[in-house]
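The complex appears here without one of its protein chains, the remainder shown in place.
The block that comes next holds subunit A.
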Amino acid sequence: MTIELRGKSAIVGTGHAGFGEAHGLTAYDVMAQSALAALGDAGLKLSDVDGLFCTMMEDSMPALMAAEYLGIQPRFIDGTMSGGSSFVNYLTSATMALDAGLCDVALIVYGSNQRTASGRLVTASRPPAYEAPYNPRYPISAYAMAAARHMHEYGTTREQLADVAVAARAWAQRNPEAFERGPLTREDVLGARMVGDPLTVRDCCLVTDGGGAIVMVRADRARDFPKAPVYVLGSAAESSHRQISQMKDFTVTAARDSGARAFAAAGVTPADIQAVELYDAFTINTILFLEDLGFCAKGEGGAFVEGGRIAPGGVLPVNTNGGGLSCVHPGMYGIFTVIEAARQIRGDAPGIQLKDVDLALAHGNGGVLSSQVTAILGSQNTL
């Protein structure tokens, strides 16, 4: 997204279908509940939606399946599947489509029942041919190898990784919507079952059911809705690989590029950001993205997160809902980074509401650190 599109679109509704277990519901049921929640938040009806932005884990034509289920006939659809980053990516395509008049009400939506359906990652994606014979556990082996390389090059420790999970839990404990709210210490994380060295099960995101949705309109009518509008000031993507064996530098993600361009479009810097919502599928993600987005230097992410520095009361509020590690992770978490960022700006965050948030960052990750998408959201004051 270029600077010409800064503030041209706004989020006027957010919603979700609850986090946890959706017994008896299909992924599309959860998707539809999420859509209704977000449209209700915006004071709109499904029949108002003429742009649909959706992907699901189960199918290769999910946007069509979703439109059919919802009983709508959208004139613009985007079902680009870049993994969990897709829903942050849709902020760009929705803004473009709205600005071009290709649609007037954009609905970004996702739902999953992966916890009750199988208890593990559901995917329509085929294992890469040159990796599958070695049986990497997808996706954790990929992230484990990134973590191992980061530890090797920069001296990052398992304790620092653990502190990411502990901070996420501390935010979640204050969020009644979060799925995991029990106490969690560094020792708990380190002593948990090892899944893929150096990551224990507590270094890994949750497996929950859940879904989320966002309603967007053009900025010129964004103030006609019940909730305060949240503007998309900048959003940008960068894709670097699909298979982890093809990642050029295991310690540097394409977030460096997506972040730089999102900040440039928004005309702000990391120092301006008041709430940071990162896709924390694994504890190493938070460290990598804080570095690559410019909140700290490369290699300093471990020290940056250590000892509660990104927990409530720390130096930087990161994943204020509890993140994918403790709040919700239904296969793809990306949409929840946007929902939490928007709610922090609107002032109706379900957990700890930070004071006077005008600028928040949502960052989506897809595949195995493959697709990175960064969005900067702002209040009316930032236009």
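What we mean here is this: a contact is a pair of C-beta atoms (placed from the backbone, for glycine too) under 8 Å apart; a residue touches a chain by one contact, two chains touch by 3 or more; residues count from 1.
Note that in this section contacts and distances are computed from a predicted model.
This figure omits one chain of the complex; the name its UniProt record holds, of "Transport permease protein", "DNA-binding protein", "cytochrome-c oxidase" or "Ribonuclease BN (tRNA processing enzyme)", is "DNA-binding protein".
From the options A:M145, A:A170 or A:A341, the residue with contact to the chain not on display is A:M145. Residue A:R193 is the one among A:H23, A:R126, A:R193 or A:K355 that touches the chain not shown. Within the whole complex, the absent chain has one touching residue among A:M81, A:I244 or A:C327, and that is A:I244. In the full complex, subunit A touches the hidden chain at residues 129-137, 141, 144-146, 148-149, 152, 193-198, 243-246, 250.
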